[in-house]
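Excluded from the complex is one protein chain; the other protein chains are retained at their positions.
For chain A:
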């Protein structure tokens, strides 16, 4: 039996061997996952691979049929679900949405909306928002309570590519500023890659797990998403910052396609060789 006491002192959520069964069929089984404060964990996997199920189980929305879920005491959660079926008969302004699950002052609301870039929409009806604006409103709502854990289930639906990059950038910035843990579901490792610490590749069970580099290089990832996806990712890794030329000189990224405007700053810890280092999530 595995020791269930969290190993890292800053761990906020840990699930061990969880499985969820519906109508006699396992949606997911044997999933281990842990999220630490300030860590961004990304779940990727094809449709129906159990990403949402895993997240909902970790949050206590679903009860696991086997395995255990541990959450830090008094954990404040900010949740952006995949779907919201809000009836059009419910009038709701963006600023009213911010106080859905807790009381917040006007300046707090204004700040949350400013951070997510929708300050000008505070009195707009939620039903009138575009897909991207709605996602931003939901993210603003999730972060306004200063959560210890921010959970986003496919936060970029209905958002175009540049908006997608900006949203992931925003999530990374929120993490940097508040130090919260982030659990993210995405089907696009491509874009989240630069910001994520740990990737868990899911297909009913954990296929592979580790830093983005390790996952991208793994055979399981290629098997799950096809060799093309793995290739694109590998190319992306070398394009997004700078390239090492055969003669040993470094060619900078000017003229290259920029997916992300982060500089090669202190946060950037990716390696340039094939031997990527791990984060200890064996």
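One rule holds for everything that comes next: a contact is a pair of C-beta atoms (placed from the backbone, for glycine too) under 8 Å apart; a residue touches a chain by one contact, two chains touch by 3 or more; residues count from 1.
In this text, contacts and distances are computed from a predicted model.
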Out of "High-affinity zinc uptake system membrane protein ZnuB", "Cytochrome C556", "ECF RNA polymerase sigma factor SigW" or "Sarcosine oxidase subunit alpha", what name does the UniProt record list for the absent chain?
"High-affinity zinc uptake system membrane protein ZnuB"
Option touching the unshown chain, where A:93, A:157 or A:178 are the choices
A:93
Give the residue, chosen from A:46, A:60, A:131 or A:219, that touches the chain omitted from the document.
A:60
Sole residue of A:21, A:120, A:146 or A:173 that reaches the chain not shown, by the stated touch rule:
A:120
Could you tell which one of A:79, A:168 or A:225 touches the chain left off the display?
A:79
Missing-partner contacts on chain A, residue numbers:
56, 59-61, 76-79, 81, 84-87, 89-93, 96-97, 99-103, 120-121, 123-125, 128-129, 133, 145, 151
